[in-house]
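Quick notes on the structure that follows.
All protein chains of the complex are present and in place, except for one that has been dropped.
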Amino acid sequence: MIADILVLACLSVGILFNTLGIVGLLRFPDVYTRMHATTKMTTFGSMFTALAVIIFGAVQFISTADSQYMTLSLHTLIAALALALTNAVGSHAIARGAHRSGIKPSPAVVDRLEEWSP
Amino acid sequence: MIDPWYVAAFLLVILVCLALVRLFLGPTPADRAVAVDTVNTLSVAVLILLGVAYQQIIFIDVAIVYAVLSFVSTLYIAKYLGGEL
Amino acid sequence: MIPFLLTFLLALLLYLILTAGSGSLLLWSPQELVAGIVLSLLAAAVAKNLLCRSHNFRMANPLRLILIPIYILGPFLVEVTLANLDVAYRVITGKIRPGIIRVHSGLKTDLGIFMLANSITLTPGTITVDIDEESHDLFVHNINVPEGWEAKTEVKDSELFSLADIPGWIRRIAE
Amino acid sequence: MFWNLPLIAVVALILIALAIIVFKKNLIKVFLGIVILESAVNLFLITLGYREGGIAPIYTNAPQATMVLPTPQALTLTSIVIGVATSALLLSFAIVIWKKYGSIDIDRIRRLRE
Amino acid sequence: MRMSKIVRTGANLLYPFVLIFGLYVIMHGHLTPGGGFQGGAVVATGVALVIVAYSFEEVTSMIKKVGMKARESIGLLLFIGAGVAALAAGAPFFSNILANSGLLFGQTVPAGPNPGDLNTAGVIPIMNVAVGIEVWGGLAIIVLYMLSSIPEEGS
Amino acid sequence: MPWWTRGPISARCWEVHETMDATSTLLTGAGYWNPLAWLLGLVVAIILAWLIYSMGEKGYKPGTAQAEPFISGNKEPEKGMVHVRAGNLYWGYLEALRGYYDRLVPLHSGNLHDYILWYLGITALFLVLVVIFS
Amino acid sequence: MKRGLSAVIFIVLAAGLCAIPAFLTFGEPAESGMDQYFIGNGQAQAATNNIVTSVVFDYRGFDTLGESVILFAAVIGVGLMFRSMREEEEHEDE
Amino acid sequence: MIEVAIHTLVIAGLIASALMVFYFRDLLAATLAAGFFSFLISVEFYILQAPDVAISQAAIGAGLTTAIFIIAIRATSRYEGGQP
Partner (left out) sequence: MIPAFIVENSPALMIIVPLVAAFLSPFIGRISSTVRSIWVGGAMAVTSAIALILALDVYSAGTRLYVFGASAASAAIPPDSGGIPIRIIFEIDPMSALMLVITAISGFSIIVYSLSSERSHTGLESYYTLYLLMITGILGMVSTGDIFNFFVFLEILSLASAGLIAYRIDGGVAVEAALKYFVLSTIGALAILVAIGIYYGQYNALNMAMIAARMQFSVLDQVALVLIIAALAMKCGAVPMHFWTPDAYSMAPSSITALLVVASQASLYGLFRTVFTLYNVTLNAATVGWLLIILGVLSMVVGVTMAIPQKNVKRLMAYHAVSQTGYMLLGVGVGLAVLGNQSLLDAFGYMAMEGGIFHIINHAMYKGLLFLTAGAIFLRLGTYNLNRMGGLGHSMKWTMLFFVIGALAIAGIPPFNGFASKLMIYESVFVFNPLLAVIAMVVSILTLASFVKVFHSIFMGPALPEYAEVKEAPMPMLAGMGILAVVVILFGLFPGIVVESLIAPAAHALVDQGAYIGAVLGGA
């Protein structure tokens, strides 16, 4: 029962953050700020949904001793880790590409990268 | 009793469709790339949730493939945007 | 030889995680173990030049490897949660003050800078935009530049994080 | 009736893809149309094999129910490979044409006529 | 040109992971979703990951076209050889002679729901491996060829 | 009975046709066609032609002024100029059918879209015809 | 003219293709004898748990050979396009 | 019922992204839309209980097709009909 509540809580938190991320994606003014919203929040949200699955799998594994639930948890864990790693690197790559292609951070108080030339 | 996994997946699919709006509007290709990247992340979550909802453990493999491989296309887009390809 | 061995072990670990639970008595059935070793040898033969490109085997120390999950579950998780709450606040209210600042870090290894950049990207309202390949200085887009930072040419890396000493941890793991 | 939605979607996708192929002048756009057409046909094949309430045709520890038909999935796998081979070859043609003609506009790739 | 150090390090870290995951998908084709083609595509995408992270010159020194071509032909020969082996054994082309034979990959499967065992399915795992190798070489070499067609900088 | 148990191929290749006319007559609905008979006729015709040729003028001597071309007393044009090039052949035919060709040739516009549209159009037309007439 | 004609073509094609959703039902295959055989006997005959794999590699293995050959042909074709040619080799007839 | 809703949404997304491929004049954006289309069709395969095909489509559509299309755009030109 506690496990169910925990799973539901994780799911709710995940979906909440994902929603906020999408809102940020739709609402923020330029690429970089949008990227803030999406990278952090959708990664975090998806991690939480994955966490819900992991908890579910772990609880089921403990209660039924069926090894497939352990497989579920481990695979989900791998998916979540891969997600975190690729998301961070990917948004760095997009940010770099966007800056190199000449998109300026439109409301910006300071842009040190513009001044630096390799 | 509605299965919570389905509900969560449904909500995430709605979010995917909302990301489509940014894909449509996005003034620069970078915006679109961000939208696609977001959708990748959400899709992995959707796939995991649906896999649990169908009670098919093996479906999670699809999510892993997705998580790893969508990254590659993001990198290609970023490299092209940066003029490095 | 060492790169080969390291890649082999990493690949075997991953394979074993992927196939855990295949046997009933042990956690792995014997044929899975055999297949895992063969496939890991193959993967190691193909990928050995890439994983250890810098020929720097500092990470082979098991102590450092144990530190990684502790780091992820401890300070990193706290920072991620805080950062997300922060961004959520900004998404809802729309109060932003973006800018790109230069962050100086004394890190020298590739892995260290990789971890720092990813930590920065995932944590406190910041995204790594670019990197100075010589000095390993990061250019960081900050969603809310604190007052006064726009005048500084360089920011120390630990100033970015509010609670935990993320750069210290990374230095402990990777340097 | 509502459950025929995927088949209707297949028809719509085929028509959209044909429209892209016929009305767009850029070669790469036409190839994107061909990719969409291929995906639509694949979706059609998969749709044919679906059984309501069925599970994937893989025996696991999971509770067993009726399984969806496996043959369309096998056919679709073949068809996806054919799709990627086709698009690779088409794109290489487009690149060579760009190198030699300086244009990938279909209206200007017409040295062969009469 | 190559991408930034962060991406390169990420690619270095991910490449063995993608590789072993692709090999896992290939090897478990008869138990879980996947198989030769899917796993081969995963591995080839890993190669594409390395290609995108480094510059073209570095890539050509790391990944040889000849090796990929050889992989492709070897995979195909292995695949067709698995079929011809049936001919040699007196059965028609593409017979699954090893299934349920007790030899390599020759264990029988209990009927009904079961998690499966790696040591089953006869020639199917061999064919999976063959197709996997072939697709690995084939898709990687397509990306390499396409990349070699990009005109030089400044032109 | 499988054929390879019945002896060498070369022997049996013709056994099906033993009963056939050895002269290979092709019966059509209205008549027949036997190339060997026709060839015989052709040979006869050639022999006749050769006979007629051999009965020709005996006084012809190559290499003399007798063999030079007579072009109204003008100088013979250079050899290369005499050859009628392909573009000049059938000029009259093309001119006579100008209206037809003016319509036909532009169809081959070299435009891929037109080609695809023709294909789709024929598909649509066949669809209409087959569905209506059956 | 051309646009009108193509509109007509598209309408006719749409009508023709609409026969598919009109006469086939989603979710209930009209017949499934062959696939039922695969599902019932594939696990025992080919000793695989994944029926799709047993169809792909055993029952319809020859198709898979063809598929691999297609990929091979595509690779060879792409290589042919990007080979380095000699100068005098290329020849453009007017 | 909720499966039907998911289904409908995915199909709507499919058609919308296909229309976007038609609409965009920037080929990069069109390729991105096609990538989006690939993702969605992979999800659709997944929903239709075809995980094998979903893996294929994910690996091919998400990874390689987009990559080779972008390489081809780099090797040719980015905008439909020359510069914008």
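As written, the chain order gives the labels A, B, C, D, E, F, G and H, with residue 1 at the start of each chain.
Heads up, the rule we're going with is that contacts are C-beta pairs under 8 Å (C-beta built on N, C-alpha and C of every residue); 3 or more make two chains touch, one makes a residue touch a chain.
Because the structure is predicted, anything quoted here is derived from the model rather than measured.
Residues 69-70, 73, 76-77, 80, 83-84, 86-87, 91-96 are the ones on subunit E that touch the missing chain. The missing chain lies against subunit D, touching residues 14, 21, 27, 30, 34, 37-38, 41, 44-45, 48, 69, 71-72, 75, 78-79, 82, 85-86, 89-90, 93-94, 96-97, 99-101, 109-112, 114. With the whole complex as reference, residues 1-5, 7-9, 12-13, 16-17, 20-21, 23-31, 33-36, 38-39, 42, 79-80, 82-87, 89-90, 93-94, 97, 100-101, 104-105, 107-108, 110, 112, 114-116, 118-119, 122-123, 126-127, 129-131, 133-134 of subunit F touch the missing chain.
Following the convention adopted for this analysis, only the chains that are shown with their structure count from here on.
Pairs D-E and A-D differ in how many C-beta pairs touch across them, and the larger number is found at D-E.
If you average the CA atoms of subunit E and of subunit G, the two centres end up 21 Å from each other. Centre to centre, using the average C-alpha position, subunit A and subunit E are separated by 30 Å. Chain centres here are Cα averages; for subunit E and subunit F they lie 54 Å apart. Of all residues in subunit E, those touching 2 or more other chains are 3-4, 6-7, 10, 13-14, 17, 21, 25, 31-35, 37-38, 42, 45, 48, 52, 114-116, 135, 139, 142, 145-146, 149-151, listed in ascending order. Looking at subunit D, residues 3, 5-6, 18-19, 22-23, 25, 47, 49-50, 55-63, 73, 77, 81, 84, 88, 91-92, 95-96 sit in touch with two or more other chains.
Interface residues of subunit H, counted against subunit D in their complex, comprise 4, 7-8, 11, 14-15, 18-19, 21-22, 27, 30-31, 34, 37-38, 41, 44-45, 48-53, 56-57, 60-61, 64-65, 68-69, 71-73, 75-77, 80-82.
For subunit C in complex with subunit A, the residues that touch the partner chain are 14, 17-18, 20-22, 24, 80-81, 83-84, 87-88, 90-92, 94, 96-102, 117-118, 121-123, 125, 127-130, 132-133, 139, 141, 143, 145, 149-150, 153. On the subunit C side of its complex with subunit E, the touching residues are 7, 10-11, 14-15, 18-19, 22, 29, 31-32, 35, 39-40, 42-44, 46-47, 49-51, 53, 110-111, 113-114, 117-118, 128, 130-131, 133, 136.
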